[in-house]
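One structure follows; several queries about it will come next.
All protein chains but one are shown at their positions in the complex.
Chain lettering (A and B) follows the sequence in which the chains are written, and residue indices restart at 1 in each chain.
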Amino acid sequence: MTYLADVAALTRKDLRVELRAQDTLPAMLLFVLSTLVVFHFALPEGTGEDAAYGLLWVAIVFTALLGLARAWVPEQEHGVFDGLVLAPCDRSAIWVGKTVATLAFLLAAQVVALPAFALFFAPLDAVALVGVLLADIGICAVGSLMAAMAAAGRARELLLPLLLLPLSIPLIVGGVGSAISTEPERYLLLLALYDGIFAVLSWASFEYVVTES
Amino acid sequence: MIRAAGLEKRYGSRRVLRGIDFELPRDGFLLVTGSNGSGKTTLLRVIAGLAAPTRGKVQVDVHRGRVGFLAHEPLVYRALTALENLDLFGRLYRVPERRERIGMLLERFGLWEVRSERVEDYSRGMSQRLALCRALLHDPELLILDEPYASLDEHGAGLLDRELDELAGARTLVVSTHDPARIELLATQRLVLA
Partner (left out) sequence: MSSAFSWIHGLPALATLAAGLIGLALLLSFFIAPEDGNQGISQRIFYIHVPIALTAYFCFGLGAWKALLLLWRGEERHDLESYVAIHQGTIFGLLTLITGAIWAKASWGVWWTWDSNQLVLFLTLFLFYCAYFMLRFSLPEGPRRSRSSAVYALFGVALIPVSFLAIRLAEDFIHPTTFTRDGPQMTGTMFTAFCVSWVAVTLLAYVLYRVELVGKRLHTDLRELREALE
């Protein structure tokens, strides 16, 4: 039970820090909306709807990358990361808190972006939205871990996209498939499988990434 | 309490610590001195468990939840207030009677008046005092302080003097400094790094 209490305290902290600083969420929102406008000009006249879904997913992944790049910044200031690692709580709780908070920000940005997309490009049904949710979980879970890895080194802004993009390919396949396929359940199953495997892997390996012994 | 044998720490090809051996019994006070770059911070980080030795062993007979660490950086969130920071760490360290303890510490270190201001508005001396509160919050058995006087103002230094006076002999202490004159008398052991 203390594990959940730790996660709650850490998630609350992440949400509070972002609400105070207010730089990540507005940036993500502005980015995804600007990207959608760019897509309007990038898609030639007469392009089918399917292409629009593909671009939506590109927008989602890059918005997530933007949010994840800033995910651990509060911990890097004043060396707070060491403070968290020294605490007796399970280190994986730190990962859970960060993942839940990042997911919240991504969903908040999408609450605005998805209706805008549906209005200007192509409709999104319930299945597609479930696909978005599942993929969001996957990106945030893996992304929090990768961001923590990248944060320890040089050129961290460059490194995170490199680490995350190959891993996001199955998510994009699943997401686009759930929007355009006639049998979307298979794609939702793929997304659920991805989430299951990679969330557990990320959760279990976070401890190793942030400690030396 | 702490046993180090043949401790070595290397960063890439640079060897920062070589052949460190010492034994510190419970309630001892180890003073670590040496010039800048001699590895004081590295040694303290190894003892705290933040860094793993490249060679050799260090054994610390206390769970990390009973260790308090003071670094060069304050280890607190800039965007949060003193109260929020201490509340978070108080929860993570399972501090009993959290609110009372936080209030007591903030007052002791002269931060009660500014408890609801964000750390980013603090001076360097104030954030280091908050860092001290953080390190002492859970009444640790082992206190590791890395150059604690380095970023404290006169007021803060006096508070720290008083604190160390009380803690010496009652808790195990490892303190590094490059100005040993201040606390030499309290130390029971000394380690000089080349």
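Here is the rule we go by: contacts are C-beta pairs under 8 Å (C-beta built on N, C-alpha and C of every residue); 3 or more make two chains touch, one makes a residue touch a chain.
On a predicted model such as this, the values are computed, not experimentally measured, just so you know.
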item	value
Partners of the unshown chain among those that are drawn	A, B
Candidates A:27, A:73 or A:163 - the one touching the absent chain	A:163
Touching residue (missing chain; options A:33, A:51 or A:209)	A:209
Contacts of chain A with the absent chain, listed as residue ranges	142, 145, 149-150, 152-156, 158-159, 162-163, 165-167, 169-170, 173-174, 177, 186-187, 190, 193-194, 197-198, 201, 205, 208-209, 211-213
Residues of chain B (touch criterion as defined above) contacting the omitted chain	10-13, 15, 52
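The rule is simple: only the chains that are shown with their structure count from here on.
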item	value
Whole-Å separation of chain centres (CA-atom averages), chain A against chain B	36
For the chain B and chain A complex, residues of the former touching the latter	48-52, 63-65, 67, 69, 71-80, 84, 88-89, 91-94, 118-119, 127, 134
Of all residues in chain A, those that touch chain B in their complex	2, 5-6, 9-10, 13, 16-17, 20-21, 74, 77-80, 82-89, 211-213
